[in-house]
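Apart from one protein chain that is not included, each protein chain of the complex appears where it belongs.
This part shows chain A:
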């Protein structure tokens, strides 16, 4: 998998030592974190950082849990208040025109962040299932899932239904990971219209900030597997550990771990958990790899081990590791349908009013800046 080779270079050889010290939670200036031992000559424009630290994933998509929570609740609140306001406006409009407001929803139960995440978890597993059907390498599937996760960091399901976004992300991931499927086949297989898939593509790309390379724990995990063979006595057991770890990585995909930790850290943590479950001697490898001398051993215990334990905790306790019940998802989906913003419903008076306003003002080939409600559409009326 050539597309992922960058991943392994920088990460699996020395996963715990250089890089981890600066990782957790800091989303700040990445240029300050030159790996120890990397010589930086003045002429050289490529400083000898660890390769992973040069990746967009490290520099742009790394958050602390608190940041993630804040972002999500902020987006959620903004949309809820905007819908609420638009509903009022719509009912005002109807009253002035003497139309009934009975069909407008009253006392809406807006989706909470929790609801949104549950719904997303449901559709993430749909992605996994479809990609299993296609029998593609797991990193392609994981890329699609991460695209969707990133998209819904800045958008809510109340604006864009996760089913549509899911399809677009899948289509996009197939393209970026070089498993192209023509849009005709794609829409035929998934029984969805091609237009809606393509319509969102531009917006998804933009939200992803055109960062298409995603690093997954699969490759580093393979690296650890090879590495551990050097010190193992029981190859068949190690094989089992590896297979178990891959399953755990699949589970980890549904949590926030991909925003919080490096792929190699997640991979090592899953190997550790899998070793425990299979009663395999992980410490022997840790001793060989991380405890060669005093300072390394201390670094391992003080820096790497807490990360591994934190990942383990997430994998054991996060409710998103559990399959989403279809009934729960359906219930949320029903409420979601009610929460439709009248400003985006072509039948509403508000929509027509705004459209008239735009048609008068919009003759330039570009949308107005400063408007937070600006939405880019690709090929909308063509």
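In this section, a contact is a pair of C-beta atoms (placed from the backbone, for glycine too) under 8 Å apart; a residue touches a chain by one contact, two chains touch by 3 or more; residues count from 1.
In this section, contacts and distances are computed from a predicted model.
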Mind telling me which option in "[RNA-polymerase]-subunit kinase", "COP9 signalosome complex subunit 3", "AP complex subunit sigma" or "DNA replication complex GINS protein PSF1" is what UniProt lists for the chain we can't see?
"[RNA-polymerase]-subunit kinase"
Contact with the hidden chain (one of A:112, A:213 or A:239)
A:213
Kindly state which of the options A:126, A:161, A:175 or A:237 is in contact with the chain not pictured.
A:175
Contact residue for the chain not shown (choose from A:201, A:227, A:250 or A:333)
A:201
Chain A residues that touch the omitted chain in the full complex
1-3, 5-6, 8-10, 39, 41, 43-48, 51, 54-56, 171-172, 175-176, 178, 180, 182-183, 194, 197-198, 201-202, 205-206, 209-213, 358-359, 362-367, 369-370, 376-382
